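What follows is a single structure, written as structure tokens, with notes after it.
Only a single protein chain was left out; the remaining protein chains are all shown in position.
Here the chain labels run A, B and C in written order, and each chain numbers its own residues starting at 1.
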């Protein structure tokens, strides 16, 4: 099925371009998405192609341009709001939680908020403690939102369209370490918004992950295979709602699970997945699900400490061996 | 030990009064804490007693007066910032996460932020979807913060002093349904900041909870006792760091756990506790830990729907019976 | 500039104000009777603002208001029974009973809430105006907010963005002098809210919010400006709430003489007097209208009382649009 390869950034840009071309209600708005081409160069060229009306540079006002995205969605448009990174999205969290996620239910179903909010997430570029957060679980905790984390080039290319087609607010997390990653762009027309994907089949242990940790987890699975351990790798793709069926089918079979999540360990999405596994397939488990998460520290600048703070291949391998009693 | 009874509100007010009286560096700042006496009347009378310098009404500017609290702490004071409710605290979350929680580590240990932030939390007063959140897990997820949830009159009376004595930022959650609750004020001089408390001993099942769910959980334990089920009730008191030792000692003994948490279920603190239990005492468990959480909806206004959305005694009893196989 | 209203209009305007006043008083009663719960922010004293502005809007214009929005909903044409039923938590309410007093919605008249996060409605309004502008619709989006909201960062951000993009938004500051217990001078270093518009090159004005005709005139100017494509506008209306912030508070934060001074300028009385002196209103018009309005309120209460509760099994419906109905 692989027709070609491209970078994640290029795939995302194609997705944006197509969205803008296909639907006049779609527009992109955020800091430096236009002239500058996006802080991670994702939207480069789109201003020139679609003009200032459709590709809008905003002032530094996260709360207001996000809230304006909500209002524009109420007004019949299909806004794509880019918040440069999840770190700054806290400034807009009130709007996202108290308005975007809430308006429909609170109004008795009278209004919908068809809004897409994209943001970069994660560490690995030595950007230190105010630029390296993985706060996915804060968003995955909020009813009324859908939360996705495309981890492959193909998902980057197609999940945006699925998000735009959804009538409700969708948060899109793009891990900063994926932008430069090259990968196959599968010759598909679309991908669904929800549903996890089994990225590698295996029978001995299930490794569950998403976003920027997928490549590391696949590498870990390779290494484990060298040891005769066949790990199944699940890419969650959608963090809210979670695809329990795919997870439980796998863990029910492998009887062992490791969850890899770049969020801080305490209160992480990994905890939610662990809790669900135990609630749903407890009696099938041969070992408690293990978590590989970030250390509970503000992510430091120097490479050796940043590396030490984040989930790494070694840690994933060790955790998998641990749940297999081969630690 | 019970010397007297008073309301939770009165206990908290006494705690504030003592803090202001004992340490000239302490001051209280927030919306309507002065003239109005606090939106939940907690600080009534303090302005008159301590004056405008020590009890400061702020404009509606959550981000800035919280950030000013951080700066004042850097400058040698011991601010107590009141954010009316956790619902509005999202406007200040950037300051709390990116500054209060981060400055010490990021500066290589050069500065501390001895700041206390109090906020009301929770539902039950029919205040609808923008005033009823329980977002404790968002805060409990953040390294650099300590998070407490006094649930008894005695804890309300004394945990504030412990929080102020701590050199790092402490978030204090006060559940709105507790303010009017009367309870014994134990004749103690102080209580520790950390450490869970066993509020009721029992051998059959451990019920783990905190804050506004404690009274409901104790009532459920009473009902269970009527059925011959002896439930141990743990009040977490401190949500970050969690007191694993107390939890595991209990669950290791009872072999069964139910976690009661008013937060939305997915991504809840209850998930973290479930994950820890499984990680630490998996082989002692006779059943998977169960969670009783809020329904994943913006909390609606009408009483029957609000009640249906929140953890209730019946649901706790049913969950306990469920993990005992007596569902 | 708005011409003086004709007699029919004057009648209608008085009626709007009387409806609000009677409705709010009924709400207070129903709150005491524990049929209304939660917070309840009444609009008594501020009627001339909603009544002065909203009738000047087109049906397709959009409105965003605060938790103190009963009056806006009523003037906008939301059925009084549906509003009262909402406060009773009945599914016949305008938000299906889920929102209560603070969250009145009505998609049909483009009332986008009832927003209870102070200043939270301003960005929404900017977006609604943006949607109109981008779709070349000649609409105005109006945001009502209290003077307390002017201290929030979103006030600053929203006025800047609206001005920068020349959006058709009208920002109406209902300056009732207090944010809960905090007097304006204790929360703003510069208490003339409309002057803050200069920071954004925004057109603005201040008006006596107790004087319905003055509000109406200022609003017409503002709406013409916005609809004419000249960008957003900030209109500050000086007013006063006659009751407590929410249902109960001891009001120790304000002086009885201050309250009395404002009460002496009751917007309903002021307008009635002026309209009569202008010959726009018969001497017994108010009495007749009052009877009419009281009957409407009584019917609204009856409607709410006869309301039904949303079935509990619908609790999770409409969290998402595709939730099975």
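Note that in this section a residue touches a chain if its C-beta (ideal position, glycine included) is under 8 Å from a C-beta of that chain, and two chains touch if they have at least 3 such contacts.
The shown structure was predicted, so the numbers you read here are calculated from the model rather than taken from an experiment.
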item: Displayed chains contacting the withheld chain; value: A, B, C
item: From C:16, C:37 or C:196, residue that would touch the chain that is not displayed; value: C:196
item: Per the touch definition above, residue among B:94, B:136 or B:261 touching the missing chain; value: B:94
item: Among C:46, C:69, C:152 or C:318, residue touching the chain not depicted; value: C:152
item: Residues belonging to chain A that touch the chain removed from view; value: 31-32, 34-37, 39, 57-64, 87-88, 91, 125-131, 295-298, 300-305, 308-309
item: Hidden partner interface residues of chain C, rising order; value: 151-157, 159-160, 163-164, 186-190, 195-196, 198-202
item: Those residues of chain B which, in the complete complex, touch the missing chain; value: 27, 53, 56, 58-59, 61, 63-77, 79, 94-95, 98-99, 103-112, 143-144, 146, 167-168
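Here, only the chains that are shown with their structure count from here on.
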item: Greatest separation from chain C - chain, by CA centre; value: A
item: Geometric centre distance via CA averages, chain B-chain A, whole Å; value: 30
item: Centre-to-centre distance between chain C and chain A (centres being mean Cα positions), rounded to whole Å; value: 40
item: Contacts with 2+ other chains: residues of chain C; value: 97-99, 103, 115, 117, 120, 153, 319
item: Contacts with two or more other chains, residues of chain A listed in rising order; value: 63, 94, 98, 105-106, 143-144
